[in-house]
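Yeah, one chain of the complex is gone here, protein chain that is, but the others are all in their spots.
And now, subunit A:
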Amino acid sequence: MNTTSSISSLKAVASPPLFISTFRPTVKSLRNPKFPSRFSPKRIRCMQDSNINLNFGSKSNPNPSSSHEFSVSFATVSSLEAEEALLTTTTTTSSADKLRLLVTEFRSLTEPIDRVKRLLNYATVLAPLDDSARVPANRVTGCTTQVWLEIKKDELGRMRFKADSDSEISKGFCSCLIWILDGAKPEEVMGVRSEDLSEMNVGVHGKAQSRVNTWHNVLMSMQKRTLPFFDGDDDDVAHREEDRRLVQHRQEHDLLFNYVNGRRRSYMESSDYSVSLLPLDYDFTI
């Protein structure tokens, strides 16, 4: 199978319209970054432009001779697996597929600096967020950086996300999550588990349930605010195998969301306490 053509297909199918329409790389962002002397001037492979990689879920070029080398090991992913992943993507654009692809991509980046570079590149393609959306109600709590998340449901019943942060790395996280979930059905959004993101961690060690884990906190915020739109009786998904898991997942969230929605007050006596007091990073799963 021709890998290049697969990747091209991937780009066309997997990149959300939002991404394509809003991506206007500046001369500055396209130039080869001036890395400090201790870093070799490694380029990040890109399907659109050989200088940068702005294709979510892609992996580095296995053939370094075609571009500057990028110290990414494919050792953890067999070529068969990779091909399978790519093939899958050409036929579906489900959030689960995108997530798998992104996990594979980050897993292939064995050097922490490469993960950071990748995120910074993804940060550059994050669609801008209107100033009017930078309101306290849109703040994602629990992060050490400021993250704003705007959530809407479009006329097709799909969730639309926009986000921004004052941290470039957090913007990279947001960019990835939006690529995965923007345009997804509510049940797809609710179906993503934070553990699935654990392999994409940059700068956070160990378990995903860290207070400073932006991946986790942004995802939780996406899910918390998608919940009101989530109708578990949707006929489209009624017979899907993963339905049971979704329901279970929702039940697991109930404890948290009951707090959020004020159905449980035992957490605090008064209803005046801010939702931001809630441990969004806490995993209630036993």
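Assorted remarks:
The criterion applied here is as follows: a contact is a pair of C-beta atoms (placed from the backbone, for glycine too) under 8 Å apart; a residue touches a chain by one contact, two chains touch by 3 or more; residues count from 1.
Keep in mind that, in the parts below, contacts and distances are computed from a predicted model.
Chosen from "cysteine desulfurase", "Nuclear cap-binding protein subunit 1", "Cullin family profile domain-containing protein" or "TBC12 protein", the protein name that UniProt gives for the omitted chain reads "cysteine desulfurase". The omitted chain makes contact with just one of the residues A:Ser170, A:Ser194 or A:Thr226: A:Ser170.
One chain of the complex is left out; on subunit A, the residues touching it are 28-29, 33-36, 38-39, 112-113, 116, 120-121, 124, 144-146, 166-170, 202-203, 212.
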